[in-house]
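With one protein chain withheld, the remaining protein chains of the complex are depicted in position.
Up next is chain A:
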Amino acid sequence: MTIRFDNPDRPNSYIGKTVPRPNARKLVEGRGRYVDDIVLPRMVHVAFVRSPLAHARIEGIDAAAATGVKGVLRVFTGADLAAVCTPWVGVLAHLKGLKSPPQNALAVDRACWVGEAVAAVVATSRAAAEEGAALVEVDYDPLPAVTDTMSALDADTPVIHPGLGDNLAFRRLHEEGDVEAAMASAHKVVSARFRTARHTGVTPEPRSILVDWNPAESQLTAWHATQAPHMMQSVLAEHLDIPESRVRVICGDVGGSYGIKVHVYPDEVATAAIAKVMGRPVKFIADRLESFTTDIHARDHEIEAKIAVAKDGKILAIDVDDWTGIGPYSVYPRTSAIEGNQVVNLCGGPYDFANYRARTTVVFQNKTPTCQYRAVGHPIAVAITEGLVDMAAAAIGMDPVEIRRRNMYADDAYPVTSPAKMRFEGLSHHASMDKLLTLMDYDALRADQAEAMKRGKRRGIGIASFIELTNPSPFMYGIGGARISAQDGCTVRMDPDGSVVALSGVTEQGQGTEAMLSQVVAEGVGVTPEKVRVITGDTQVTPYGGGTWASRGAGIGGEAALQAARALRHSILEVAGAMLQADAGSLDIRDGQVVNADTGAARLPLEELGRIVYFRGDTLPKGLPRELVQTRHFITMDYPFAFTNGVQASYIEVDTDTGVVTLLKHWCVEDCGRVINPQLVDEQIRGGIVQGLGGALYEEIHYDTDGQLLNGSMADYLVPMAAEMPDMVIGHVETPTLESDLGAKGAGEAGTAGAPAAVMNAINDALRPLGAQVTEMPFTPERILRALGTITD
């Protein structure tokens, strides 16, 4: 029986409704349990000695003074840990040519960025560990630091890892059609240089891990703020030489991840190694400065790009040359080449055009390593594409909405394959644009803009269409050799009291996974969501799965939960049929009761069925299956990724005297397929937009030319704050994926993907009459004034 999603009045219709989050009250009342809340007997703390130099040879480490501090138990150097923990290499086979040197848990011989851990001090308290860390004397011999991306490959630039030959980590060129010919014969060619700033995730809860090694059981248990517990299980097992079955990773409450917590961090692996050596639980909680210097960074790209258009606005060709600096190592195991690769995959995404060339060049630098952060590569690709499209529209005097309409894939064109060779199952660019224009009342807004201009106010409207990659298959990591599951599983069980427990391989990072799972399971079984308890984040307990990344939780984990729930429903009805001497097919489960499917008349409460099955099984027919536990797994097979689409709009005002951009309002219409919980999806979109607005206006990690990080605090690294955020209007178009019954695609990254481009286009819409244009993010007041020529050097 398929679920009639088109009938909102169907029984147990929780999918598609806003139901409360089961864990919200716990978190709001301060009853969450984060890693730092866990205290174990004999637990010790580790603090790391971190390199103050971007590049230096470690000539010696003197820990004498540190070990003299009261409470300090032991100091570990890179060499100490290398004896018990093997190094890793952040490459994937399908990213051809990607290279990276072996990386150790603590730097051995050489430190390659400011903040890299070079020694670890273990003490009975965090304060003592920090006191000790301050007293460890490291003898550094400075080496030249490579900090500039564009000159990283120049002949006179020092090579960071001489064994690799050069500073090139990865390069990929994709060519489709004949770009040169299209450019040569085009009506107009517009080019621009874009810059997206290096920024980071700033999770409210910093990276946290507590690891215990139990020698009696030869078992390692890690309580870890992570998005991917099973991946971490595999990694810790491999590098600490423990059978995978003897590593348990538990992920309780997590205070935000945004991609930051899906990577393997040397200091976290070091914590595990130390726990194994010392046979004691060891805790590491990053402080804010450590977060800035060691959480992965992202989006450090410089791009030259061109677009060719015909007189009628048709896009003839797009040409992109993308460069990114990733720090000294490609991050393990997902690699730091994915972001650049995504730029190649995603540029031009919404548009039906023929000639495409894109190259990404990924270079090493002596800065914090970069890797996947919310909406990996999307904000960059969308800024390039949508920036170019707006510039082309201006060049030919066409409205920005009109040029998009003329180029977006028709809503009935699918399936199609893009010039970047991405396969789209079903998108809704035109329907989304229509809905956006209605929501924002485009014509009225243009009138308001003109009216404001008369009062001397510079307002601008920016539009950004986009595609978003979600529900990844093994094509993302698995085919490259990484032990990262694209499949996810769910076990659903009915207990004697008629309540349901769902154990899922996807994880809760604060985004509402457990709410989504509870309502999917509730509908699948036929109980109210309060009757469903969701358990996630424990490798010893839940089915194997990938966790949280690439907007896969609802689409993959949700489908597994739905299938498991319906299998359980089937099992329950089989027992009920026997008990009621009725055909199971004539029965249904609604609100926790077995009922007659046709009349809805109540026949048997689930707690009665539970009582009989668990305590009076003797009264049921011999041989009757009574499996009130069911497990299902789901993996996408037809498409490597389930693409979604959407369009955002931003309305802004530029103060041309101060350069300040005020965000007046923001709109987003997106199509994530089946919307399971409208409020959760809307808040995912809003949260994502806020992170995108941060990239557009505020966030930028600054380094000096020696590789010193200049703004490692919340006073100097600007994040979007509530007072500056605009009202955001969110709308949806639903094109369910046909790969699953649930039909859900991802929604976690759409907001971040499109917001920076929408703001950039809005600013340029406002500045265009003044002959100014900005393409370097973040668009700080000073950059605006420099673009206007108000300030010059």
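What we mean here is this: contacts are C-beta pairs under 8 Å (C-beta built on N, C-alpha and C of every residue); 3 or more make two chains touch, one makes a residue touch a chain; residues count from 1.
The rule is short, and it goes like this: contacts and distances are computed from a predicted model.
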Next item on the list: Pick from "Recombination protein RecR", "NADH-quinone oxidoreductase subunit F", "Branched-chain amino acid ABC transporter permease" or "Xanthine dehydrogenase family protein subunit M" the UniProt protein name of the chain that isn't shown here.
Entry: "Xanthine dehydrogenase family protein subunit M"
Next item on the list: Determine which one of A:A447, A:A602 or A:I791 touches the chain that has been left out.
Entry: A:I791
Check: Footprint of the hidden chain on chain A, which residues?
Finding: 657-659, 698, 702, 710-711, 714-719, 721, 724, 780-782, 785, 790-791, 793
